[in-house]
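I have placed the structure first, in the form of C-alpha cells, so that the comments after it can refer back to it.
For this view, one protein chain was removed and the others were kept in their places.
Order as written gives the chain letters A, B and C; numbering starts at 1 within each chain.
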Amino acid sequence: MIKAAVIGATGYSGATLISILANHKDVEIVGLTSKSYVGKKFSDIYKNFKGIVELELEEQNLPEISKKTDVIFVCLPHGIASNEVTQEVLNNSKVIDLGADFRLKDKNCYEAWYKVEHKGEDVLAGAVYGLPEWNEEKIKTAKLIANPGCYATASILTVAPLLKEGLVNSNDIVIDAKSGVSGAGRSLDLSVHFCECNETIKPYKIATHRHTPEIEQVLSDISGVNVLLNFQPHLVPMNRGILACAYLKPTKDVSLDELKEVYKKYYQNKAFIRVLEGDEAPETKWTKGSNYCDINVFKDRRTGRILAFGALDNLVKGAAGQAVQNMNIMFNLDETSGLKNNTVFP
Amino acid sequence: MIKAAVIGATGYSGATLISILANHKDVEIVGLTSKSYVGKKFSDIYKNFKGIVELELEEQNLPEISKKTDVIFVCLPHGIASNEVTQEVLNNSKVIDLGADFRLKDKNCYEAWYKVEHKGEDVLAGAVYGLPEWNEEKIKTAKLIANPGCYATASILTVAPLLKEGLVNSNDIVIDAKSGVSGAGRSLDLSVHFCECNETIKPYKIATHRHTPEIEQVLSDISGVNVLLNFQPHLVPMNRGILACAYLKPTKDVSLDELKEVYKKYYQNKAFIRVLEGDEAPETKWTKGSNYCDINVFKDRRTGRILAFGALDNLVKGAAGQAVQNMNIMFNLDETSGLKNNTVFP
Amino acid sequence: MIKAAVIGATGYSGATLISILANHKDVEIVGLTSKSYVGKKFSDIYKNFKGIVELELEEQNLPEISKKTDVIFVCLPHGIASNEVTQEVLNNSKVIDLGADFRLKDKNCYEAWYKVEHKGEDVLAGAVYGLPEWNEEKIKTAKLIANPGCYATASILTVAPLLKEGLVNSNDIVIDAKSGVSGAGRSLDLSVHFCECNETIKPYKIATHRHTPEIEQVLSDISGVNVLLNFQPHLVPMNRGILACAYLKPTKDVSLDELKEVYKKYYQNKAFIRVLEGDEAPETKWTKGSNYCDINVFKDRRTGRILAFGALDNLVKGAAGQAVQNMNIMFNLDETSGLKNNTVFP
Partner (left out) sequence: MIKAAVIGATGYSGATLISILANHKDVEIVGLTSKSYVGKKFSDIYKNFKGIVELELEEQNLPEISKKTDVIFVCLPHGIASNEVTQEVLNNSKVIDLGADFRLKDKNCYEAWYKVEHKGEDVLAGAVYGLPEWNEEKIKTAKLIANPGCYATASILTVAPLLKEGLVNSNDIVIDAKSGVSGAGRSLDLSVHFCECNETIKPYKIATHRHTPEIEQVLSDISGVNVLLNFQPHLVPMNRGILACAYLKPTKDVSLDELKEVYKKYYQNKAFIRVLEGDEAPETKWTKGSNYCDINVFKDRRTGRILAFGALDNLVKGAAGQAVQNMNIMFNLDETSGLKNNTVFP
C-alpha cells in the first residue's frame, strides 16, 4: 500500500483528492493536514465523508509527515509550497503539488505573474510538469510533480496536437475559457457569494490570468516553437467544470478529416482523452466526476479558422484526478487505477 | 459474476444504475433496453459513459432477456412493469423493479392512486418491499423486489424508529418533502424546462402524491398500527437530492436523548444510515452520489413537537443505489458492495 | 415630493428599496448611508444602478439625516436600530424600520430571542407593525413602522384568515417555509458560498428561528387567541423568493368552498394579495420582482388537514416593497404607487 498524505485537505481540491484516494485499492491515507481546522475530524468539515474518512486533521508539518509517507499531495495557495517542499522533504517522500509554485520553470516569470518571491529555486529545477498525456516518461521517475492548473490542463490538451504538428499559427491563438465556481476555492469572498455569482456570467482577470504563462510554456515545449496567446477565463454559475474554446489559424490548407486524424494520432491510446465523433460538442456535464477530457475540433469553412473545444471536471482531471494519475505513473501502477468508471450525471 | 440487465436504461434512474453496476466487481452488465433508442449505443445517449459502457440498446423483451440474466432491473413508468414482469420472467431471473407497480400490496389501492388497472396480481403477491434497513430478511429470499420510491425511502427511514417504538402519534404526522428535478424524470414537460423550474420553488400534487399510500402502508407494517399522514412534495431547483421533514406529536413525555437513542438502536448497525450528532441538520449535498441517508431528530421545547429530518440522493438511495443494495442482499454479497465511499461534493 | 433616505443602503433590502424608490413618482431620494462604503458612489457597489442612482454613500448619522427627510428607511442588523431610532429622530422624520428591533412588542421576548438588550423601549411602545393587509388604520398615523420579516409576512398572510375566523386550531400549526439565499443577506459566510448552497437544500435554525415569536404575536393579535406554532425555515438554491406551507387542523367541519370564501372575504380588496383559483399552487417565480403575495388553500380529504400556501418575493413584499407600501399609506398616497405592474419572469 502506498502511504499518502494530503496537505491542505479542506479545500475543494483536497476533498476531491481524498474521495479518490479513499477508493484507491493501493493507497492508504495516513495523514491529512489543515491550517484552520487542526484537531477536528475531516468528516466534521466535509460531512459527506462521515463513515468514509474519519481521520483527524493534523498540523501542517511537512518534514514530519514526509517520514511516514510515500507520497504527499500538496494543496496550498501559491507562495507556500515553494517554502515547504524542501529537499529534505523530497528525500523522504515523493511530492505532488497541486498548486502553482513548481509549474513555471523560470523563477523570474513566476515572480512576475505571482508577485511573490520564489524561495525554492533549488527544488524547482527538479520539478516535472505532471501532464501525463504529454510528459509520461519524465513523470515516471519524478520526485516532485507540478500538477497542472485546471485551465492549463484543458487548454493545453485542446490545442497541443495542432501545435505539435505545426498546423496552426503559434502566435495567433485565442483561448476563451469558462469555469465553475469551485475553481475559485472555498475561501470567502463577495465574488463567490451565491447571489453574486448565480444567474450571471462574467469575464475576470482580463488579459492577466496566471495560467497564461503556464499554457504558453508547456505548449512551447511541446511544439518546439514560441507560443504566444490570449487566454481569457469566465465564471459560470455551476459548481464544477471547465470548458476551453480555442480559436486558431491554420498554417496551411488542411481538411477537417486531417485535423481529426491528428487528434487521434496523439490521443487514441490515452486513457483519459475522448476525442468526440462528428460534430459532437464537448460539454462539461459529460465529464463531471470523471478524469476524462472530452475534445473535438471543427473548421469554419467561411473564415478558415480552426475551432477546438475541450471540457473537463476542474476538480478531477483539472486537479485531484490528474494528481492521482500522476501518482499511478510514479508508482508504476495502472494509470487508471482508482480513476475508472467514475461519472456523475445529472 | 452476476449477469444483470437494465430495462429502461435511458432514464435518470437507469443511467445511475448503470454507473453503479459498471463499478461493481461482481456484476457483468449483459443487456440494456430502451423504447426510444433501440440500436443506438447507450453512450450516445449518455455521453458520460463513452469509454465506460459501450453496449447497444436492445428491444425491451423481458422473456428473452430473462434467459440470459441473473437479475433484471426494471426502470419503467408505472403500469408497464405489472404487465411485463410475468411469472415466466421470474422463473428465469430475479427482478428488481424500480417503478411503483409492486410497491402497494393492495391492488385496489394501487388502482385508486395510479388510475390504471393492475394486471400482475399473481406476481404482486410475491413481491417484497425492498427497504433493506427494515426488511432485510425477506429481501434475502425474494424473487421480485419492489424498490421503494425516492420520497418513500426518505420519509420512512426518517420516521420509522419513532413509530416502531410508539413514541409518536400515528395519525397526526406531516411530512413536508423537497426534491431536485431529476425526480421528475427525463421526459419533456414545461414543468422541467430550465427557465420554468430554475429560480423558483413550488409545491405540487398537493395532498395527492402517489407515494403517500406507500409511506403509510410501510410505516403501518413497521409500527403495527394504522398510520395516516400528510405527505407534501416540493420541487427545488437542483439536479439531485431529497429532504424529508417530518413534524410529529409525541405520545408521551420523551427527552431528546431518548429520541436520539431510538434512532441509534435501529440504525447504528445499518451501513447506509448516518444518524447525525447534536444539532447537525441533514443537507442533501452531503449525500450526493452516495447511498447514505442522513437523519437527525429534534424536539421543539415550546410546542412539544418532534421534528425529524432525512436527506438522501434521490437517484442513489432513493432509486439505483438502493436497488443495488437489494441485489447485494439477494445474492448474498456484502450489502455495501459497489456502493462504498461514493461521494461527490461540491 | 417625499424626501426619503435609506440607512444601510448596500444590503439586498436596501438596494431593492432604492430600485423601487427611484421609480416612485412622489419620492426623491435625498440620502443613502453605509458603514463600509462611505464616500463611494452607491452605483460603484451596485453597478446595475449606474445611470440610475448616482448618489454618494454618507455616514450613518440618523439625527442629521432626519433633519432633511420626511421618511427614513432603516435597513440595519438587529440590535442597532433600537439604539439609533430615537425620539429625536422621530420628531424630525417618519421611520420605517426593515429590521427586527421594533416588531416584538415585548422587550423581554425580544431579548430572549435576539440575545441583545433592547435600548429603545420608549420608542418601541409607539411602533406600529407594518402589515397593511391587517393593520392599515394604525399604519396611516404611525411615526415608526416595524416592517414585518420576510418569513413572517408570508406566514401571517397565509394563515391569518383561517385563524381570524376560528376555523383552525390555534396551537396545532406547522409552517414549513423555504427561502432563497438573498434572505441571508450579503455578508460573507461559508453558508452562502456558491458551492456550499448551490445544488442542495437544508433546514436551518431548527425550532429556533427568530421570526417564530413575531408570527405568533401577530396571529394572536389578529385572531384574539393565543397562537403557538412550529415554524421551520429551509434554504433553497435560488436568489429570491419565499414559500410558506402551512399545515392546519380544522376546528369544525368546513368545506373547501367555505375555506376559499374566507380568503376572498379578507383579501379580495387587497391590492397585493392574489388568492389563486382552483388547485393552482403558489410558486415563487410568479411573484418575482412584484409586491404580490399569492395564496391558495387546500383540504386533504383523507386526513382532514387544511393546507395553505403563500408565495412572495422576500426582497419586495417580504421587505422593500412592503416598506414602500407602508410609506404610501403613511403619506396618504395610493397604496400601490411605485409598486404596480412590476414583474420579472423568467
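Keep in mind that, in the parts below, a contact is a pair of C-beta atoms (placed from the backbone, for glycine too) under 8 Å apart; a residue touches a chain by one contact, two chains touch by 3 or more.
Keep in mind it's a predicted model, so treat the numbers as computed, not measured.
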Original post:
For the chain left off this view, which of C:Ser290, C:Thr303 or C:Gln325 is in contact with it?
Top reply: C:Ser290
Subject >> Selected from A:Phe102, A:Tyr247 or A:Phe272 as touching the chain missing from the view >> reply: A:Tyr247
Subject >> Of C:His193, C:Arg274 or C:Lys299, the one touching the omitted chain in the full complex >> reply: C:Arg274
Subject >> Among B:Ser34, B:Ser66 or B:Ser182, the residue in touch with the chain that has been omitted >> reply: B:Ser182
Original post:
Footprint of the hidden chain on chain B, which residues?
Top reply: 12, 181-182, 186, 188-190, 192-195, 197-199, 237-239
Original post:
Residues on chain A that touch the omitted chain in the whole complex?
Top reply: 171, 174, 176, 178, 180, 195-196, 198-204, 206-207, 212, 228-230, 232, 234, 236-241, 243, 245, 247, 279, 281-285, 288, 298-303, 305, 307, 309, 311, 346
Subject >> Residues belonging to chain C that touch the chain removed from view >> reply: 12, 15, 19, 22-23, 46-52, 182, 199, 239-240, 274, 276, 280, 283, 285-290, 292, 294, 315, 340-346
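By definition in this document, only the chains that are shown with their structure count from here on.
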Subject >> Centre-to-centre distance between chain C and chain A (centres being mean Cα positions), rounded to whole Å >> reply: 46
Original post:
Whole-Å distance, chain B centre to chain C centre, using C-alpha means?
Top reply: 39
Subject >> Centroid distance [mean C-alpha coordinates] between chain B and chain A, Å >> reply: 36
Subject >> Shared interface positions of chain A, touching two or more other chains >> reply: 12, 182, 199, 239
